[in-house]
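Shown here is a partial selection of chains from the complex, left in place.
Naming follows writing order (A and B), and every chain is counted from residue 1.
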Amino acid sequence: MLPLSLADLVERVGIADLGAEFDTLLQRLYPICRSITGQGVRDTLAILAESIPLQVHEVPSGTPAFDWIVPREWNIRDAYVKNSRGERVIDFKKSNLHVVGYSIPISQKMSLAELKQKLHSLPDQPDWIPFRSSFYRDDWGFCLTHRQLQELPPDEYEVVIDSTLADGSLTYGELFIPGATSEEVLFSAHVCHPSLANDNLSGISVATTLARYLLARVRAGLTPRFSYRFLFAPVTVGSITWLSRNEETVKRVQHGLVLTLLGDPGQIHYKRSRRGNAPVDRAAVHVLQSAGVPHVVEDFLPYGYDERQFCSPGFDLPVGCLMRTPFQRFPEYHTSGDNLSFVRSDKLTDSLSKLLAIVDVLEHDATYVNLSPKTEPQLGRRGIYRALADRGSDGGNEMAILWVLNQSDGKHSLLDIAERSKLKFEQIRGAARLLEECGLLRREPLGA
Amino acid sequence: MLPLSLADLVERVGIADLGAEFDTLLQRLYPICRSITGQGVRDTLAILAESIPLQVHEVPSGTPAFDWIVPREWNIRDAYVKNSRGERVIDFKKSNLHVVGYSIPISQKMSLAELKQKLHSLPDQPDWIPFRSSFYRDDWGFCLTHRQLQELPPDEYEVVIDSTLADGSLTYGELFIPGATSEEVLFSAHVCHPSLANDNLSGISVATTLARYLLARVRAGLTPRFSYRFLFAPVTVGSITWLSRNEETVKRVQHGLVLTLLGDPGQIHYKRSRRGNAPVDRAAVHVLQSAGVPHVVEDFLPYGYDERQFCSPGFDLPVGCLMRTPFQRFPEYHTSGDNLSFVRSDKLTDSLSKLLAIVDVLEHDATYVNLSPKTEPQLGRRGIYRALADRGSDGGNEMAILWVLNQSDGKHSLLDIAERSKLKFEQIRGAARLLEECGLLRREPLGA
């Protein structure tokens, strides 16, 4: 199969300017007030469904999901704090971060002192509104900049949250792209954060773009080796609910990645799966190492995003996490600073290119057998050196040829060879393709 | 079982001042002239028997012990070198180091030149008397400071050693504290060095104090998981003799430590067992690493104290060695400089606290099974976060909770989890206890 690449993506999907495409999608998604349930998730999935055939699932409140229960659905229409002159001093319509997520409805007058019990701000980041929520306990609150908090005068305030917390459903979106085998690759992005760009929209955008690309390839007859599954779900309870309804499905998951925090200017990070050295871990590490750019590989930690659930001991799926700066390590995290200007489309593009390279390794890793294993074959006679020159670096180079021949004893895959030789996977793969064409190599059946 | 700790020890044993307790014991033991056999060992064990129910064994001279034979018993009453004016210029009664250990009796007049053939001193440490012995060959000698040696005038000297070397027995002490299982932990300290404080008395004192503590816990109903065995024996031939009489016993030894050199001001050192990564090795390394203080972990070497015998290939017991500065690496080693002022009670206390922490790991390491292994359980609903806050660091923390849940698949013990998470064992253990109380974890049967 043709290698996956940014250039091929842009051409095949028919995108004029990938950066502008990212910007447009983020601008549409950013204003929506998402939470773990409610209309915000539905509106988000509806926008994604314009470009990918997303299947939207609704799971009723009260449905058990392992140790959890699908919570009541939260919806909000308006919320504000008005001063005695009737001015909205805190206004949900200006920023949905102003309201604590999952706030119960309220309509009440109160003094500044009473109000302050329910206000949240960041003394160390006085110009940013924090993001807070009150899942699983009936509470309410407002968030605002610390600067504004300090300037609030004593007054009688009217506090209104026009929300509902009632039986409804939890919503998630799923896209399945069948491949040549029923073995699956799982990508997961969370869709439950309101106006936060990196911590939500970056992963959603990159995942959607990858899905568009794979679909375009399928339409062109380039059926992938694996089947691909994309999950857009609220964090924690969303992935838990999905897992509880897909216990059989996940037995087919061979590789997986949680996609999040992919648009900030930091270095790219890969967090290993619980298994530590699963093929997806090795593929990701190889791609980052051979890209020759600063990057960080971190060990698994049972904390973070939905890899916590995928890597719980009852599943132990080979799912890692691809991101740039990890959560809590950038000051904008969970504040209004994580906005559209914090996320850069060139960084989203760079993240996507690394993701494509990882998928390319997973798709094309294979084990070959050298059909002329006793001493080296006479390459000159077979025109290999001439072919190498003709194809350029895509066709591998002489060292890649020699490594593939030497290691193709049926026990080493192309990724094994790339790791041992310290050559790039694409070089090794190019060499293998050339040797296969010359009849010097036979590909072992998949799964052998 | 309650964690082992210095505070619990002091309270339970009823010690007003642990440092003073160490000092008193050392002061009583220091003047005794110990050797590999003889009354000195008996006097030493008698003092220990005042606080622990020590069983004293006497093995007759001539008894075979593997490749060895229990030697004749050595006893000494007096020894001196008198000058022609009848003054004792070298006097055993001032320091028992003055006589070469195991010296045969002698009574003779000789010139300075003849005498010098039998004198030992340390030119590089001119103020210290060396410690020498002449086991397994009939010889005699005196030790003195190099300063004194150089000042000895030509004279006719009277040389007297009033010793006996005759059939008798080899003496060792043993204490067995039965636990919930017949699996044993072995602690060994040597008792054959005369007035040397670090290289003998430090290990004896720490071992005795640990034994008093375990006994006090048993009296309070806190039966340990393991049975504990304490051996106080002469180095080499003592442990060899004990091993020869306890071949069945040692099959039950699951963990062991040689305790020696525990009172000097140097960093704490742990020397691994021959196995290299036995549970006792991992427990000791974890305790020293997580204590966050400078320390040294050394690989096994078939040289040192009685770990040489315990780790001989016919036994290969999982016995390491806990010490501060290893032998031969401090100038006071085997000299009169290794005296009561060299050994500090605060260092003995520190060594004991590390030992307690190691025992605590061995006692409490266990494997658990997460009973809600598919995705994370809903901890908030179960009051875990509240319990964490109530219990403080003893109850683990949120990361410890998540690690224990994630790794408790029946294949990883608490020590495994502490190692992987880089959290302290006590945190991991506290988290496991809390989760077990909540019904989220089941402890696997011991030995499973």
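In this section, a residue touches a chain if its C-beta (ideal position, glycine included) is under 8 Å from a C-beta of that chain, and two chains touch if they have at least 3 such contacts.
Remember, predicted model here, so these are calculated numbers, not experimental data.
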item: Overall number of sequence copies in the complex as this file defines it, 2 displayed; value: 3
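Please note the rule applied: only the chains that are shown with their structure count from here on.
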item: Inter-chain centre distance, chain A versus chain B - centres from mean C-alpha coordinates, in Å; value: 55
item: Residues of chain B touching chain A in the complex; value: 370, 372-378, 380-381, 399, 402-403, 405-409
item: Residue ranges of chain A touching chain B (in the complex, touch as defined); value: 65-68, 136-137, 236, 239-240, 243-244, 247, 274, 302-303, 308-309, 311-316
